[in-house]
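This structure is in structure tokens; I'll ask about it shortly.
Here is chain A:
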Amino acid sequence: MVTRGTVTINVEQCKGCDLCIAACRPGVLAMSTDVNGNGYRFPLLSPGCTACRACRDVCPDYCFEVFKFDTPVEDDAGAA
Partner candidate 1 sequence: MAARLLQGSDAVAQAAIAAGCRFFSGYPMLPFTDLLESMARRMAAAGGVCMNAETEIEAVNMTLGAAAAGARSATGSCGQGIALMQEAIAEAALNEVPFVVFNMARGQQDYFQATRGGGWGDYRTICLAPKDVVEAVEHTQLLFHLADQYRSPVMMYGDYLISHTYMSVEVDPIDFGPLPPKDWALDGSRGGTGRSRQIWTWAMGKANDPGPGPDLHWQRIAEKFDGVARLEQRWESKWCDDAETVIVSFGTAAPFVEQVVGELRDDGVRVGTFRPISLWPFPEKPLAEACASASRVLVFEVNAGQMIDDVRLAVAGRAPVTPLGRVSIDFSGMRQGEILTVPWIRDRVRQVIREVTV
Partner candidate 2 sequence: MNDSQSLLPPNRKVATALAPLQLSGEHHLCPGCGHPVAWRLLLEAISELHLENKAIGVVGHGCYTNIVQLADIDFLQCLHGRAPAVATGVKRVHPDAAVFTLQGDGDVASEGLAEILHTAARGERITAIMLNNGVFGDTGGQMTAASVVGQRTKTSLDGREPEAHGYPVPVADLIASLPGAAYVARGAVHNAGSIAKTKRYVKKAFEIAAQGDGFTFVEVLTMCPTGWFLPTADGPDYLEGTFEKTFPLGVLKGG
């Protein structure tokens, strides 16, 4: 599994709207089962992020910052 980058997620500011899940091109975002301080579920990142920033762009609550690795990482180390 190639991981080209990662994101930071402000889970407390998330309102659990799911829009990032469908927007994630490699499909490596999935909603959590537990909830944040406001009772909303929030996204979790698994390996395979391409730093394409789609999640950041669609998020109405500005939860994402996106980082691209200088060289892709070849294992699961990059996972959240």
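Keep this in mind: contacts are C-beta pairs under 8 Å (C-beta built on N, C-alpha and C of every residue); 3 or more make two chains touch, one makes a residue touch a chain; residues count from 1.
A word on the picks: all candidates are chains of the complex that A comes from, given by their letters.
Being a predicted model, the structure only gives us computed values, none of them experimental.
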Numbered candidate touching chain A, per complex, among 1 or 2: 2
Residues of chain A touching candidate 2 in the complex: 5-10, 13, 15-19, 21-23, 40, 51-54, 56-71, 73, 78, 80
